[in-house]
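A single protein chain has been removed from this complex, and every other one stays in its place.
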Amino acid sequence: MQLNRDELLKAYRLMRGIRVFEERVHDEFEAGRIPGFVHLYAGQEASAVGVCMHLGDDDYIGSTHRGHGHCIAKGCDIEGMMLELFAKQGGLCDGKGGSMHIADFDKGMMGANSIVGAAVPLALGAALAAKTLKRGTVAVPFCGDGGSNQGGVLESLNLASVWKLPVVFAFENNGYAETTAASWAVAGGDIVNRAAAFGMPGVQVDGFDFFAVHAAAGAAIARAREGGGPTLLEIKLGRFYGHHEGDSQTYRAAGEADRLRAEHDCLTLFRRRVVEAALLDADDLDAADRAVAEEVEAAVAVARAAAPPDAAALSTNVYVSY
Amino acid sequence: MQLNRDELLKAYRLMRGIRVFEERVHDEFEAGRIPGFVHLYAGQEASAVGVCMHLGDDDYIGSTHRGHGHCIAKGCDIEGMMLELFAKQGGLCDGKGGSMHIADFDKGMMGANSIVGAAVPLALGAALAAKTLKRGTVAVPFCGDGGSNQGGVLESLNLASVWKLPVVFAFENNGYAETTAASWAVAGGDIVNRAAAFGMPGVQVDGFDFFAVHAAAGAAIARAREGGGPTLLEIKLGRFYGHHEGDSQTYRAAGEADRLRAEHDCLTLFRRRVVEAALLDADDLDAADRAVAEEVEAAVAVARAAAPPDAAALSTNVYVSY
Amino acid sequence: MARIITMRNALSEAFRQVMEEDPTVIMMGEDIAGGQGAPGEADAWGGDLGITKGLLGRFGPDRVLDTPISETAYIGAAVGAATAGLRPIAELMFVDFMGVCFDPLLNQAAKFRYMFGGKTRTPLVVRTQYGAGVGAGAQHSQSLYSLFAHIPGLKCVIPSTAYDAKGLMIASVRDDDPVVFFEHKAMYDTVRDDVPERAYAVPLGEANVVTEGDDVTIVAVGRMVHFAHEAVRKCAAEGIGCELIDPRTISPLDEDTILESVERTGRLVVVDEGYPRCGFAADIAALAAEKCFHALKAPILKVTPPHTPIPFAPNLEELWLPSPARIAEAVRRVME
Partner (left out) sequence: MARIITMRNALSEAFRQVMEEDPTVIMMGEDIAGGQGAPGEADAWGGDLGITKGLLGRFGPDRVLDTPISETAYIGAAVGAATAGLRPIAELMFVDFMGVCFDPLLNQAAKFRYMFGGKTRTPLVVRTQYGAGVGAGAQHSQSLYSLFAHIPGLKCVIPSTAYDAKGLMIASVRDDDPVVFFEHKAMYDTVRDDVPERAYAVPLGEANVVTEGDDVTIVAVGRMVHFAHEAVRKCAAEGIGCELIDPRTISPLDEDTILESVERTGRLVVVDEGYPRCGFAADIAALAAEKCFHALKAPILKVTPPHTPIPFAPNLEELWLPSPARIAEAVRRVME
């Protein structure tokens, strides 16, 4: 799957967009302008983008509590997202969802989900709809290493095989579930070892490497689209920040996060690769950096200035009729 | 693990006891003397007995809706069981449990369970108690092929590995969950294939062959007792009756149950083997048959004649204090 | 001309008709057809009580899906499918099994519309058996509808007649919100009444006034409507006129019909097969104690089981269930 210039630029722009978004959210949260709980995706960008580059608006993804990256990769509006995190009118969920429940069904983004693993069966449903209505679309549930031990997720692996659904399970193994090491909590070694147990192929990829993710996801998604059934993808990566904002991270080795940033930054690796191979110029990338920074900055400005939801919104949309 | 004469006779007596018990229950149920739902274990005797021969009263088992065989193999009193199925005073649960919830904690039998898979985590708890209190005992949850797709069961496989619990998972694969073939519902081929995915050894045995079950269970239980951690045992067998009493069984192949009885009766196979090898005489076995028949018959007579629970029992034992 | 059919047949007919009228309606559940992968008959069971028998043959395996015993996965999938263009009817064989799959309803389906700012719809029906009276024991006999009615965003339907079962099922499937539909396991074949052949909807949120009367208001749902009706007849013979109200859907609740009646009678008895604490009976009693207090002439009585699990022994189970005699007794007490 050779990517052309535009596609490469798009991938970079999305990854960079996630990074800048998350770093701004980190600051805004610290400044006390974002309420609630926030889990940052920074460091994992190659996963969301490497997968979602293969998806259209009609394909669905399920997400996690760490969902901003999935949103941006799936095409959600940055300003709408920022407004939502700030709990403001005009946010993607009109301020009633927040970081942990941000969604955009028009973009096939079925929602961040603050119940670990819960989005996996939901995405199965989207795949079932695709299959029943012969849409030719697919669904990709994202799930963490911690989520891989949740019963509903394990059931879903089985059900997807039994029903031969067009699904790709994207397990993002960032090594930790909160403070708990995946190596301790995921028995049987790697998550990918669970694929065969539920009758599907399993592929493990380096999640810092956009190209590796993109290739593996592409093959699995194509297979699903063609009716070949589910695949389990284990994407090994790391998060730059703590579990949530405010996490002291003492469970990490000294300097671990710094090392990740220094040696395993998917953006640096991407830039080096495309520049060395002369696929893109450094100038193009710099321009993308500037554009992204402006977009995020503008979104923050809008979000800060916007009004909170009207009091009337308290009692609307409980049901379709009110 | 060579069995001596007494042990062989005990094994036969227990298996025969289960068979006769179940066939009498079948008749009594048809005659309308047993209320509620009843799931018969006939045909699967070599599994319960092959496993439980290795367990003492201090070891625990978890059971299923198809629990009579597990009870008898674990040493529950036949009369107390029959009284319970008849919903009478003096039943193992004083008539408040019934076939689907029959239990005897003094015998380490943690209860039949009418929630598929629910006993598996419970048994993990018994194993945890054994480990924490350094008892040297083990726990064996029984679970069906259908139950192997339940989230809590899959979680339990993982948790048992992570906590290195003295557990042996005894999956009784009788080919069906109600009407649904295991070959359809259990993705990934056999249940035993799930063992590695959760970091434990897996062993598949012919569940019609008492000696095969006994050997495999013995090794796994010894390993668990010595602190070696969990094992997954898949015991392949078949049930002689329908899913529950009243099942039309049209999902089966013509003559399937008859073939099971003719060719795969664990009792016949056991008798042939021990007689041919001159380990036991046919006379001993015949005597055991008679003794068992009398015991079950007597239990039926007691159960028919016994009184139902007192009205006062309606409101007792909700809590320890009332 | 009357067409007297069972609740079983009324429901089967509803399924056939909604699936015919809308190709996005699908069904899923354990053994709802039966025999998947097995050597014998396909559609071997049609659900554990045969209620969905025949649908597989009519609508094919793409629309009638058997499932492994994985309630979280398939009910979660039903919720997801509902947001993605289908109208799933998912069967939870017994409501007692909600313990293994509550999340897709509690935290997902119920909250989507609100939490996503009104930007999605979740047209889903989860149908399930409930109720005691058949010796099924503590884990297969519960009436847990109050747990669902507690959750904003879910609708909760409990029919008492074959007519309502059909009309409410059709309305539930056509509804754009998640509905939990309760079918009493002892009513499928014992309840029979006049059911039109055409597809019709009984609107969700409208109570049915089963009998009119000016002395006492009785509120009951599901099987308890029949028990209460028996009590009403007894009391009528004693000269007490009871207005028996069947809300039919306990969420949304037709408060007006109940309150208007209590305003008139001044006396209220609530009958419920669910556990008494924090349940439907208390809910209705509290409603009246707040909203028509000044009309009340007597204590509001609840007729419910004791706050205990459900005993297996049939003699105890019968004592456990509210009975027509206990309901009549409550009516007499509020008339004192």
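A, B and C label the chains in the order they appear, each numbered from 1.
Heads up, the rule we're going with is that a residue touches a chain if its C-beta (ideal position, glycine included) is under 8 Å from a C-beta of that chain, and two chains touch if they have at least 3 such contacts.
Computed from a predicted structure; not experimentally measured.
Checked against the hidden chain, the listed residues C:149, C:258, C:271 or C:331 yield one contact partner: C:149. Checked against the full complex, the candidates A:133, A:185 or A:215 give a single residue touching the omitted chain, namely A:185.
For the chain left out of this panel, the touching residue among A:17, A:95, A:108 or A:166 is A:95. Residues of chain B that touch the chain left out of view are 60, 62, 91-97, 101, 103-106, 110-111, 113, 115, 118, 120-126, 128-133, 139, 151-152, 155-156, 158-159, 162-163, 316-320. Residues touching the missing chain, restricted to chain A, are 35-37, 87-88, 93, 95-98, 100-101, 113-118, 146-147, 149-152, 176-186, 248-254, 256, 308-309, 311, 313-315, 318 (touch as defined at the top). Residue-level contact of chain C with the missing chain is found at 72, 96-100, 102-107, 110-111, 114-115, 137-139, 144, 146-147, 149-153, 251, 253, 274-275, 277-283, 285-291, 293-294, 296, 298-302, 307-309, 311-312.
Rule of thumb we're sticking to: only the chains that are shown with their structure count from here on.
Taken chain by chain, the contacts link every pair, so each chain touches all the others. Separation between the centroids of chain A and chain C, computed from CA atoms only, is 40 Å.
Inter-chain centre distance (chain A to chain B, centres taken as mean C-alpha positions): 45 Å. Taking each chain's centre as the average of its CA atoms, chain B and chain C sit 36 Å apart. Shared interface positions of chain C, defined as residues touching 2 or more other chains, are 68, 70, 72-73.
Chain contacts: chain B has residues 149-152, 184-186 touching two or more partner chains.
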